[in-house]
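The structure is given below, and queries will be raised subsequently.
With one protein chain removed, the remaining protein chains of the complex are shown where they sit.
Showing subunit A:
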Amino acid sequence: MAFQILLNFFLAFLWMFLQVSFDGTTFFVGYLLGLIVLYGMRRFFKADFYMRRVLAVIYLTLLFFKELFMANIDVLKVILKPKLDIQPGIFALPIELKTDWEITLLANLITLTPGTLVIDVSDDQKILYVHAIDVPDVQDAIKGIKDSFEKAIMEVSR
């Protein structure tokens, strides 16, 4: 992954030297050409073609904004309801993510979507404790987070 990006930069510089023009536009063109060549050579590298991960990051960002929008509307409904019939609760969310930054990202995404809030991470980093404003069904909530955010983060870091 890092090697491919480095190689792409090197190819862009090579293109600049071949064109004998050292400005941003030439670098950009060289970068795009290098990207095409790298895509053609993708089966010769051990790691996946790195643009797939970039797309996964973009997908994760868009997913986050969508979830943020939807969850805000949900919380607005809870607030404006004349009758307070919510069921707040704390549930344990088992996670399959391993590294520190994945867990941090997931915890922050859960916290930033209204209605849910990460309270604590267990010592062995296998369980997140999440507080939710309205959980009629815990299994549903766990499944929802696992299917959306955790999957998307896995896509990025796999």
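Things worth noting here:
Everything that follows uses one rule, which is that a contact is a pair of C-beta atoms (placed from the backbone, for glycine too) under 8 Å apart; a residue touches a chain by one contact, two chains touch by 3 or more; residues count from 1.
What we mean here is this: contacts and distances are computed from a predicted model.
The listed options are "Carbon-monoxide dehydrogenase large subunit", "Protocatechuate 3,4-dioxygenase subunit beta", "Na(+)/H(+) antiporter subunit B" or "Cytochrome b", and the UniProt record of the chain not shown names that protein "Na(+)/H(+) antiporter subunit B". Summary of contacts with the chain left out: across A:3, A:22, A:69 or A:101, the touching residue is A:101.
Contact with the omitted chain, checked across A:25, A:72 or A:122, is made by A:122.
Mapped onto subunit A, the interface with the missing chain covers residues 100-101, 103-104, 107-108, 118, 120-123, 125.
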